[in-house]
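Heads up, one of the protein chains got dropped from this complex, but the rest are sitting where they should.
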Amino acid sequence: MFEPQIMSFLCKWCTSAAADLAGTSRLHYAPNPVNLRVMCSSRVDPQHILYAFKEGADGVFIGGCHPGDCHYVEGNYKTLRRVTLFKRMLDDLGIDSRRLRLEWISAAEGKKYAQVMDEFTEQIRGLGPLQLNENALMKEEEKDE
Amino acid sequence: MRVKLKAGPEVRKFIERVEELSGENVYACYQCGRCSAGCPVASEMDVLPNQVIRLVQMGLAEDVLHSKTLFLCASCFTCQSRCPKGIDMARVMEAVRHLLDPKGADAFGPGEIPPDLANELPQQVMVALCRKFSK
Amino acid sequence: MKVHYYPGCTLKEKTTALDVSTREAMKCLDIELVEPEGWTCCGAEYPLTEEKIVGLAAPLRVLRQVREENGDFVITTCSFCYAVLKRANKAIKDDPLKHKRVNAYLRDDIKINALTKEKTTGFEDYNGEVRVLHLLEYLRDHVGYQKIRSRLKRPFGGLPIAAYYGCRLLRPAKDMDLGEPDDPRLFEEFLEAVGATPVDYPFKQECCGSYLSVSLPDAATEASYRVLRSARSNGAAAITVTCPLCFYNMDRRQDKIKEAFLDFPGLPVLFFTQILAWALGVEKTVLGLNQHAVPADDLFRDAPAPEVTL
Partner (left out) sequence: MKGQKKTKRIGVFVCHCGVNIAGVVDVEKVAKTLTDYPGVAFSTNYIYVCSDPGQQMIIDTIKEKKLDGIIVAACSPTLHEKTFQEAARLAGLNPYQIEIANIREQDSWVHVDKDKATKKAVKIIKAHVEKAVRNESLEPIKVEVHRRALVIGGGISGIQAALDIADHGYEVLLVEKNPSIGGKMIQLSETFPTLDCSQCIMTPKMVEASRHPRIKLLTYHEVESVSGFVGNFKVRIKKKPRYVDAVLCNLCAECEKVCPQIVPDEFNMGLSFRKAIYMPFPQAVPGTYTLDAEHCLGLNPVRCGKCKDVCEKKAISYEMQETIFEEEVGAIVVATGYDLYSMQALGEYGGEKIPDVINGLEFERILSASGPTAGIIRRPSDGKVPKSVVFVQCSGSRDTEKHNPYCSKICCMYTAKHAMLYKHRVPDGQAIVFYIDVRTGGKAFDEFYQRTIEEDKVLYIRGKVSKIFKDGDKVVVWGVDTLTGKKVEVEADMVVLAMAMVKAEGVGDLLRKLKIQTDIHGWLAEAHPKLRPVESLNAGFYLAGCAHGPKDIPEAVAQASAAAAKVGDLFAQKELSHEPTVVPVDEDKCSGCAICITMCPYQARTLDTERGVVVVNEILCEGCGACAAACPSGAAQQRNQTDDQIFSMVTAMMKG
């Protein structure tokens, strides 16, 4: 069975805390996502996402606080705007935008976190391994330089 | 008799149709009653304007569709201009009228204009009345 | 100067006083009124449900015709016509779906016309280009009160007159855009410009009963009574209207109001254009005063009005 690699960026205040809660509640979920804790979901640069795909991620997950709950007031709104725009670009780059998922998961939602991880892993499993069009990606990287 | 509140697809469809036809969010109404307070003909109505929208919220289609109120509203928009939620009651009234049985009787058809008035009524009255209150 | 003018059906039939006085007054201001060719009824009621799009075709056909005649705007006096034309015009500007569907109707209409009139002009979508102006608005923004003041032959000498807006001129405010619906100024400014004194009274924007005078006469009688009584008790010598239906309810049916409310002594009802025409020097005989049920002759005295400082 195909085991997708999932790169997960979690905000320190809400979603990472939810992941901890899932742990203390001993909820079992797919082991595929590997978590990188950032101070705020708005720290995640589209470049980080693209880089993760390039390094072998089949899916990228971003977890932030619910609207209105951001520790930094409005960071999650910035994330939402970025992700919405970036999803459009992903499709253009030949990466199915469903491979990128943004969710608001609060520190109390351990159960939701576990469910979303399972769901997302299954979804990516269904999409199959990411076939990167290296040329498209290279052009994108050149643009960044 | 106790009224049984239902939430099935039929009820939802009625509410959605009213919202669709009127372009108004009937759930925006918090029942302050200001539409009824300022309505020039509310005293003649069996169901007050705020009650019309309340009955729609509750999905009690029959009570609304059988109310005299639908044919008393003169679309003067006084309620609209003072509604704290910006709901255009006249549109809600018209949407509900629209949902009446199309084969049913006209509340007011051209034949009902009193003959003695026909010669003196402004044209706009006859056109407006028939547009509003007949099929 | 030629200006497009949409009189609407009532003005051509039952309420010619409004039409005639409008024309006479405009003549005094060197404005010639042109009616769009082949105009039809506006429909009297703006369709309030999203699905009655066909109701937009009649008013927009008229406006499209104005555009075809190279008109930038059209003026109306009847509040009902004004509301329907203005709202229909806004609707197709705001809503692409309505725009598409109404233009489909209009296109068919032109095809039929082409068959009968053997005229084959290409059809261009109507996009709401023509502005719809009420005569009050036109006087304020295009003619200017300054010009009206300079042409006054018989300034009203401060006669206290109550301006009555009724329903359609002001509401819904987001479509009509003639000022705060509960604190309007437009009509009062006009009265000041012709040398009358506008009377402030709390019923200027309340409903006169509208077409309920046919289907529920008692309710309309009471509604009109409240307006007339409020105007009178605040010192008005007359009340002035823009709408033939308001006129019908308050003037033609005033005998019924007096029957029902014995404390009401009566109040003349005037069209604002009669006031304007008279002030600009038009003779009383052409103002259509014979159409009034409540005698209003006395308000128009030929004796020179007292000097008014402007």
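Each chain carries a letter (A, B and C) given by its place in the written order, and its residues are counted from 1.
We adopt the following convention: a contact is a pair of C-beta atoms (placed from the backbone, for glycine too) under 8 Å apart; a residue touches a chain by one contact, two chains touch by 3 or more.
For clarity, every value in this text was computed on a predicted model and none was experimentally measured.
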{"item": "Among the chains presented, those that the missing one touches", "value": "A, B, C"}
{"item": "Which residue of B:Gly38, B:Gly59 or B:Pro122 touches the chain not shown here", "value": "B:Gly38"}
{"item": "Selected residue (touches chain absent from view) among A:Cys40, A:Leu80 or A:Ile95", "value": "A:Cys40"}
{"item": "Missing-chain contacts mapped onto chain B", "value": "30-39, 42-43, 48, 50-51, 78, 82-86"}
{"item": "Missing-partner contacts on chain C, residue numbers", "value": "180-183, 200, 202-203, 230, 233"}
{"item": "Contact footprint on chain A, counting only the chain that is left out", "value": "5, 7, 17, 19-24, 26-29, 31, 34-40, 42-45, 47-48, 51-52, 55-57, 68, 71-75, 78, 82, 114"}
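The rule is simple: only the chains that are shown with their structure count from here on.
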{"item": "Category of the chain touch graph - line, ring, star, complete, other", "value": "other"}
{"item": "Longest centre-to-centre distance from chain A, chain (CA-based)", "value": "C"}
{"item": "Computed distance of Cα centres, chain C from chain B, in Å", "value": "27"}
{"item": "Chain A and chain B, separation of their C-alpha mean positions in angstrom", "value": "50"}
{"item": "Between chain C and chain A, distance of the C-alpha-averaged centres to the nearest whole Å", "value": "62"}
{"item": "Residues of chain C defined as touching chain B within the complex", "value": "8-10, 13-15, 41, 43-45, 47-52, 55, 78, 80-81, 166-167, 170-173, 181-182, 205-207, 209-216, 219, 223, 244-245, 247-248, 252"}
{"item": "Touch list for chain B against partner chain C, complex", "value": "20-23, 40-41, 43-44, 71-72, 74-78, 80-82, 88, 90-91, 93-95, 98, 107-108, 112-114, 117, 120-125, 127-129, 131-133"}
